[in-house]
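Pasting a structure below so you can have a look.
A single protein chain has been omitted; all remaining protein chains appear in their positions.
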Amino acid sequence: MQRVSYPSFRTVLGEHDVVRVAGANHALGGLLAEEAGFQAVWSSSLEVSASRGVPDASILSMAEYLESAANIQKVLRIPVVADCDTGYGGNLNVAHMVHEFEDAGITAVCIEDKLFPKMNSFVAGGQTLLDTREFASKIVTAKRSQSSDDLFVIARTEALISGLDVDAALERCRVYADSGADAVLVHSKAKSRDQVLGFLERWDFRCPVVIVPTTYPDWHIDDIRAAGVSVVIYANQGLRATVTALRDTYRAVYRHGDSTVVEDSIASVQDVFDLQRLPEWQKLDA
Amino acid sequence: MQRVSYPSFRTVLGEHDVVRVAGANHALGGLLAEEAGFQAVWSSSLEVSASRGVPDASILSMAEYLESAANIQKVLRIPVVADCDTGYGGNLNVAHMVHEFEDAGITAVCIEDKLFPKMNSFVAGGQTLLDTREFASKIVTAKRSQSSDDLFVIARTEALISGLDVDAALERCRVYADSGADAVLVHSKAKSRDQVLGFLERWDFRCPVVIVPTTYPDWHIDDIRAAGVSVVIYANQGLRATVTALRDTYRAVYRHGDSTVVEDSIASVQDVFDLQRLPEWQKLDA
Amino acid sequence: MQRVSYPSFRTVLGEHDVVRVAGANHALGGLLAEEAGFQAVWSSSLEVSASRGVPDASILSMAEYLESAANIQKVLRIPVVADCDTGYGGNLNVAHMVHEFEDAGITAVCIEDKLFPKMNSFVAGGQTLLDTREFASKIVTAKRSQSSDDLFVIARTEALISGLDVDAALERCRVYADSGADAVLVHSKAKSRDQVLGFLERWDFRCPVVIVPTTYPDWHIDDIRAAGVSVVIYANQGLRATVTALRDTYRAVYRHGDSTVVEDSIASVQDVFDLQRLPEWQKLDA
Partner (left out) sequence: MQRVSYPSFRTVLGEHDVVRVAGANHALGGLLAEEAGFQAVWSSSLEVSASRGVPDASILSMAEYLESAANIQKVLRIPVVADCDTGYGGNLNVAHMVHEFEDAGITAVCIEDKLFPKMNSFVAGGQTLLDTREFASKIVTAKRSQSSDDLFVIARTEALISGLDVDAALERCRVYADSGADAVLVHSKAKSRDQVLGFLERWDFRCPVVIVPTTYPDWHIDDIRAAGVSVVIYANQGLRATVTALRDTYRAVYRHGDSTVVEDSIASVQDVFDLQRLPEWQKLDA
């Protein structure tokens, strides 16, 4: 019984006009995203830090994010895209990050152009950008540090998040692409897709574009594709569904005084066993 | 901003006639169990192994289970009860286990009388019991290894799980209690509570009893209390709710082509921030 | 067989006019430092990073340094002083650091006033100081984050390392002491003790002083005591001895073609067993 195998993110991108990616914070979440049809899994720093009960503010260190991404990748037939925040410091940290994530079998990483320590993008305040040239140097460092040509490095600009305009986002992304980024991620927390659309209309597609439509959830995949986007990340819906499910389930069991009240709406123990691939493992002792 | 503090499990047990415990596999789950009113959290080996995508069969090692229990305890105001399987080997492993879990601030551990490596109790087959005296020796070792009188050691018998009868379960539990166990857990996968009730009717309560009503979920807390049970563990309902929530959410987003379809039924990003105690952390930079 | 117990660093400091501390990167090193008579062990970031084969430049993350410090403390009867570099980022990182090191049983931590990511102090270049007020804020944060009054926070100034003079070092240390630091560490890489002596002559001892005489090794403990120093850290001699010993041993075995050549100059396997406290452990199976 071998490990499952998986294609690199670069390969997956070559096979789809739009790659759909779902956020997860553990292997089980990754398995369910794969089951639903997603082509990749986002090892989200918001999800991982929330699962540990601390803010998404560079509090956990690279070791914890790496472990989470690696553990997800180990059981999947689709690639993980690792949310690597700012690269965890300066150029040396970025080089170390590339070494470690490649060693762990991760084929795509994303770094963003904010100062370390960063604050989650949806938090008001604390959104300070790194100088464009310094971030470009991180991208150059990342690409020079990779052992495999397969490694896919996404450069994420927080220009719009920090209050700058589309011009600034475009300028930064051009520099990042020219520094070797395999794709750019243009993040926005506007209530509509207009900012990102504005970006796309003026982008010359010198490299592919990644989006994260958390605050403009009504953007349909067909329209996303038509707008020229290559990768869309549903970054935190799984986490938020988990919060609701756990909150409701724990409350119901506690209030009702027994667990019959939830039995019909939760997976069976056998479902869990199947996700754990128990029958395959049991054959090893046959 | 200090760590939250928490009472020991022994203290909590002294303050409640029945302690209600919910299973979790990460700190976020623990926080939501605490929020719902539970008095303790079960760091479940089924939940932890499932979250890693491997069977609950002693495949993950103590290091991973310890890390999970420790990470849950760090953010809670209620104690964690650590599901420690068989104690991870023989007497030396049990001593090491007690040292490490105590170091991590865990105040209650549970070990069971099956052979290492164990198989999850709800799996048919592979349920081989350890010799009674050998398991009693593990309990003695655990109690002699503790640094604090506070450590609460639960001895779990799998006698009923392995096909033996209530007599056998009683005999084992008497030996375990006399060996120093602070409580006994009598586990059963019967479809009704009758086996466990039979045990309770004949138990002399030389130490408290813990139950895990997974397969007899209709046992109301008032009846559990009346039967003399001191601790009831809802061991895996949270995990099973998570599976359903993630499965439904990922599918819906993938099939609908956007995430508006789930927005109303999942927690907000702000909810997540609150669970991460972001406002308290932000004050550190004020 | 319980864990060994140990006093807090604060307690040790109260019992000695000068506390002598030796650097180590693993529990075995800590045991041998204790055996030699040292009153505490320095979990050195140079030693830990070197043992991992990467520079001492904030490349490893807090998780690795914490694990190393915790593993050393677990087996010792003397306290560990954890070298925590810059506190691993900003104020939030410092708070998290205090939470995690306290959880791991560490009773003394040291943070330094350089920018994150830092470079080892003996490296030419890359020695940029953090603004005094920002570092003072880290000290305030550390002290407010501690759960136990026992935690001892050492504020290390790199003023002399970065090329500033004794006046600057004094000014910074006064601010740090007034911000709550339990001691100040004044580091210097001068070839003589004169810089540090100059500091001591003008220090008003509003809090104790720690020194690290790596580049002025001829400063005798009696003279150190007479100069008013409270803590002296021999930070890396153990690592450097290990390098020489391994280099010589591996070369000798390889060149001679057998290992008789080293047998007389290396510890016996039984020595190793004794350091592992094997006889105590074996009693658990008796």
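Should a chain be cited, it is by its letter among A, B and C, assigned in written order, with residues numbered from 1 in that chain.
Rule of thumb we're sticking to: contacts are C-beta pairs under 8 Å (C-beta built on N, C-alpha and C of every residue); 3 or more make two chains touch, one makes a residue touch a chain.
All values reported here derive from a predicted model rather than from experimental measurement.
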item	value
Visible contact partners (per top-of-document touch definition) of the missing chain	A, B, C
Omitted-chain contact residue, chosen from C:L28, C:L115 or C:V140	C:L28
From C:A40, C:A57 or C:L129, residue that would touch the chain that is not displayed	C:A57
Contact with the hidden chain (one of C:V123, C:V140 or C:L164)	C:V123
Residue in contact with the excluded chain [from A:T132, A:S145 or A:S188]	A:S145
Contact set of subunit A toward the excluded chain (per top definition)	1-3, 5, 70, 74, 90-92, 95, 99, 102-105, 141, 144-147, 281, 284-285
Missing-chain contacts mapped onto subunit C	20, 22, 25-33, 35-38, 46, 49-57, 59, 71, 74-75, 120, 122-123, 126, 213-214, 217-222, 234, 236-251, 253-254, 257-260, 262-263, 265-269, 271-273, 275-278, 281-282, 285
Residue ranges of subunit B at the interface with the undisplayed chain	54-55, 57-59, 61-64, 88-90, 92-93, 96, 116-117
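The definition used in the following text is that only the chains that are shown with their structure count from here on.
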item	value
Same or different residue numbers at the subunit B/subunit C copy interface, by half rule	same
Distance from subunit C to subunit A - Cα centre to Cα centre, in angstrom	37
For subunit B paired with subunit C, centre-to-centre distance based on mean C-alpha positions, whole Å	38
Per-residue overlap in subunit A, given as positions that touch at least 2 other chains	54-55, 57, 59
